[in-house]
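Data first, discussion second: the structure below is written as structure tokens.
All protein chains of the complex are present and in place, except for one that has been dropped.
Naming follows writing order (A, B, C and D), and every chain is counted from residue 1.
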Amino acid sequence: MMLSVRDLAVAYGPIRALNGVSFDLEARTSALLAGANGSGKSTLLRAISGLAAIGGGDIHFEGRSLRGLAAHQIASLGIAHVPEGRRIWPTLTVREHLQLAGNHVPTARRRALVDDIVGLFPRLKERWTQDAARLSGGEQQMVAIGRGLAADPKLLLIDELSLGLAPVVVKQLFAALDHINGQGVALLIVEQALHAALAHARYGYVLERGTLVVHGTPDQLRASDAVRKAYLSI
Amino acid sequence: GGPATPAVLNEIILGATLPLTGKESRAGLYFKNGYTLAVDEINAAGGVMIQSVGRKLPIKLEIVDDKSDSMTAVQLAEHLITVRGIHALLGTYETKLVLAQSVVPERHKIPYVTGGGAASEIFKRDFKWVFGLLSSVEAMAATFMDWLAVEQDAGHLARPARIALAWENTAHGQDFRAGTEQRVAAHADRFTLVMNEAFELNSKDFTPLMLKLKAATADVFMSDTHYPDFVLQHKTYLQMGLTHPVVAYGPRGTEADARATLGDGVNYLVSGQWWTQELPYPESRAFVKNYTAKYGDVSSYYPGLAYETARTMIAAIQTAGTIEREPVRQALAAMDRDGAILPGRRVYFPAKTGNQIDNPSVLVQNMPGGTFRIVYPPDAATGAALVPPPR
Amino acid sequence: MLQLDNVTKRYGGLVAVNGVSARIAAAQTTAIIGPNGAGKTTLFGMIAGAIPPSDGRIIFADHDITRWSADQVCRAGIGRTFQVVRPFWAMTVHDHLRAAAAFGSKAASRSESTVLSDIVTLCGLQDVADRVALTLTLADCRRLEIARALATGARMILLDETMAGLTPEETEQAIQLVKGVVAAGRTVVLIEHVLPAVRGLADRVIVLDRGAVIADGEPIEVLSSATVKKAYLGE
Amino acid sequence: MTRLIPILLLIALAALPFAGPAIPGGVYITRLAVIGLLYIASATAWDLVGGLTGQVSFGHSAFFGIGAYMTAWLVGTGWPMPLTLLPGALLAAAYGALWGWPCLRLRGPFFAIATIGVGEATRLIALLAEGVTGGATGLTLSIGGWEHTAYYLALGLVVVAFALSWLVRRSSLGLGLSCIREDVEAATSIGIKVGWLQVQALMLSAAVVAAAGGIYARYLYYVEPGDVFSFNRGIALILMATIGGLNSKWGPAIGAVIFLGLEQGLAAWFPQGHLGIYGLLLIGVMLYEPNGVVAFGRKLRGVASAAAR
Partner (left out) sequence: MTDSATLASVVIFGVLLGGVYAAMAYGLGLIYGVMRIVNLAHGAVLMLAAYAAYALNTRFGLDPLVASIVIVPISYGIGMLLYSVLVRRVVHGPPMASLLLLFGVGLVGRNIAYLIWTGDDRSIALSYNLTTVDLGVPVPVTKLVIFGFALAGTAALYAFLHWTHTGRAMRAVARDPVAAELAGLSADRISARAFGVGTALAAFAGVLLSMLYVINPEFGSALQLKTFCIIVLGGMDSIGGILAGALTLGLAETAAGVYGGTAWQDLVSFILLVGILVTRPGGLPSFFRR
């Protein structure tokens, strides 16, 4: 198992965001995480990447406990997290975002990655030396994802993948993620547009009020009543 | 008000707030040393005779830091009087602090002697409890001008002399300018003012001032400054290669540090002093010896003034033979004391100036090798002034 | 109700919005769609008075509001939401609405308290009315922004991607919410990438690409046009 | 019960000048209290801009100085002292509007530094305008009058400042200012006239601080630009409000009392080390409770009520 989450509990002060969540991710897999607003999806990703303190239970990545590690230490283990709300660096250029994230990657590999990213989001090349603050919302989302990819991760966590992206870009993005996944990067993606997402995932999880309520292969999820009602109604 | 006087009087408490930190901390330090030395000396001599107790009592000095801030100087004076139970108050340093603080002794009717506030403004208010040991800055400026006239008459200086005046924008500087302007107006045949510039205290660049000075082609450059501004001004002056027959920075110029920094550049500067270590009086010489042994540098007027301020208050208590306030005040008002270390050797507080001493100040000229000459007034002079300085 | 004449915004060499002209009638729901960076948000910003146009005119209810400041525009009757939510983080939901009602459109009635509670109900914020924005979920923040815009008494509201990041169920609720807003007689202009919402709500769709209008008309018609399919939907 | 505390406090303060001579140190405390009350009123008024609106102003020294000078001038021409506070307050409010209008468009450090510029420029102008202000020497006021005039005026000003702060906070003005503090762009989007609202807050706050300056002039009988327009006065207000707790009803007042106590107490008893001790205390407070004493109080109350349960 690449990632194994056991009885994970996370709280923000008195608010319990996650309550005993357990699941495993294999290497090279591609998993989807869904759930209503406030169900704890982002918190789960934050706990994995070290942004939220693990309250109870534990998370292991490649056999190593992530408890007590700082976010940057976890990042250097090979987990990249594209956070909710983009969190780009407003005064850095598009190029600098990719440079910073890919600093530890060997030069040849880094070049290839940057080429991939630019191929995926040609728009970024057009805005290459523009401060990120002055990009449109969708362009910023591209930078955020590009930054995650540039780190050459083993596991890529993306929160709200399609948020603010035009349908054409979302389509390309799913195709690109398939490609990346094909190269061996494991994916854990939070996405609300389940229809499209399920077509690209190998496994799916649904969170409700901080606990995993449904999980299974895309077919199993599509068959689940709860999922159909809440996520596939349109 | 005031706290109940203790049944048995064991010591006489003198209080003072001083600018130990902040803008005036240099002066504050020297004042503290001067006060302390005077008190130590009297205590070494057994203290002050107090009739009601029937024996000599030692003096205790309570000094607090007013941070060069008027309000704190006022508040802490109140504190000293009402909480710490001092018997008399010695003044803080710098005119505006004294202006603010002097209201407190007047309100509480407690004797107050200041050697740190020179503005006549302080004494124009008909206060009964406030006594000043610094003659006015206007008078000091006037002394300068009188000396210039002497040099003119000796043919050393052009007549009329072109005077370039710079003054720091403080109460001190304002008075210096006023004194100079009065003399210039009174003697148009002798003096013309070709530059009259104010500058901010603690400026970080005097190049513009010196450019102006250069353009003014003056015979005399007079500037009234604090120490840091003096060093920076004169450094800039020297760097620009300026020379004038007479260069004076008010009370500045004798400082040992200045010579260390500016080297021979300080030769022949003339300074006006309320007190200087050059004064030939035995009391002054003894003071210089004791002070230097204990604290080192005594090259500015601050320690001398502080020392004499404390001595004056102690003398008044001695004369009164009591720490009762009114008798001490009367002793001050009636004082005409000899053996002081100030120019003229006398301490007295004329009623017509509102209890501010009006003794002369002396002018000192720096000589090569770090020696000094008192050049004015003639009766105190230790040598002739070199005007213009030898090349 | 709203008339755009040749509205243009340049940033240095970049033309973010390029000569957009359109008329938007009262009580109609208009969707603006287009690829990322097409200039949709910039156009909203110009209408709302937050970004000064480089060129062109904007006329709202017979007033030329081209050079008006954002607060003037709001008081004239245009409310807006932000693409990246911008609630007053330390204030309660209720205070948001009170403030909006106090400072918003002159036309807003003075018996707000009843109206405000209607808005709270309409937007489904009853349960969180006394919580500060900091503790709300994204969906709640979106609803809060809509409620805040409504509470200003705006006759026209501009919604910038209010459906982004919502689950389909929540999207459906949001669609119902906007329908309620329209039913209450307000004119809605919305930017969306979530097509079900566009289909479910819009009477008319305007497509922007690289700052210019490339299509304008009925949703079904526009969304099936070849240019839009290619530039936006990627089909 | 807690509602009674302010009233009892007010009564106690009103009685202090008469009780003063009877308690040990009472005379000194009464004198010190004048400054304390002026600090409380000024800090509370400053908080309308610095806390409620979130615009940290270093420039309030300008208002203080204007008030002080107005009183000095008018008393010099024979006005009864209490009446001089009103023109001082009005002039300061007008001055606030004059520079507030352009400057309040700035935010964060830009606004803060612009206010440093305004405050210092005002001080320097006062210093240079010798004919009007007496220049560096300043002006002296004739001494006399009832000894507790300044005290009761200061006490009255504290009541005014609290009332003003309370009224503003529960009016739509206060609501609008909060919106501005949180997000200017969002605030304009709901129709808030950001400039005008902030100017109103600055004017109100300026008026109170100017009145404090006027009372101070009467207290010291001496005004001088370096003192009444001092940059340190601006800093002091910020320290008070922050130590106590920004944007709170009692915070600035509590901070003012602590500030005065430390400022005077440390300087009186530790002539060598007061700066350092004060610095260490500040560091301690900010490490332990960056939101000020009021936040600490809230926590304590939380603990207490938890224990009670």
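By definition in this document, a residue touches a chain if its C-beta (ideal position, glycine included) is under 8 Å from a C-beta of that chain, and two chains touch if they have at least 3 such contacts.
Note that this is a predicted model, so its numbers are computed, not measured.
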- Query: Thinking of the whole complex, not just what is shown, which of D:13, D:118 or D:293 touches the missing chain?
  - Reply: D:118
- For the full complex, which residue in A:1, A:27, A:70 or A:112 touches the chain that was left out? A:70
- Message: Can you say which of B:13, B:118, B:184 or B:198 touches the chain missing from this structure?
- Response: B:198
- Which residue numbers on chain A touch the omitted chain? 49-51, 70-73, 75-76, 80-81, 83, 87-92, 96, 99-101, 103-104, 147, 151
- Item | On chain B, residues whose C-beta touches the chain left out of the figure | 19-23, 25-26, 28-29, 166, 169, 197-200, 202-209, 211-212, 215, 227-228, 231-232, 235, 238-241, 257, 260-263, 265
- Logged for chain D, residues touching the omitted partner chain are 56, 99, 102-103, 105-106, 109-110, 112-114, 116-118, 120-121, 124-125, 127-128, 231, 235, 238-239, 242-243, 246, 272-276, 278-283, 285-287, 290-291
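One rule holds for everything that comes next: only the chains that are shown with their structure count from here on.
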- Task: Averaging only over C-alpha atoms, locate the centres of chain A and chain D and give their separation in whole Å.
- Result: 51
- Using mean CA coordinates as chain centres, what's the chain C-chain D distance in Å? 43
- Query: Which residues belonging to chain D are in contact with no fewer than two other chains?
  - Reply: none
- Sites on chain C at which at least two other chains make contact: none
- Message: If we count contacts the way the header does, which residues on chain B are in touch with chain D in the complex?
- Response: 1-3, 20-21, 63-67, 69-72, 74-76, 78-79, 82-83, 95-96, 99-100, 103, 106-107, 119, 121, 125, 169-171, 173-175, 198, 200
- Residues of chain C touching chain A in the complex: 11, 33-39, 41-42, 83-84, 135, 137-140, 161, 164-172, 193, 195-196, 231-234
- Message: Help me check something: in the complex, which residues belonging to chain D touch chain C?
- Response: 172, 175-176, 178-179, 181-183, 185-194
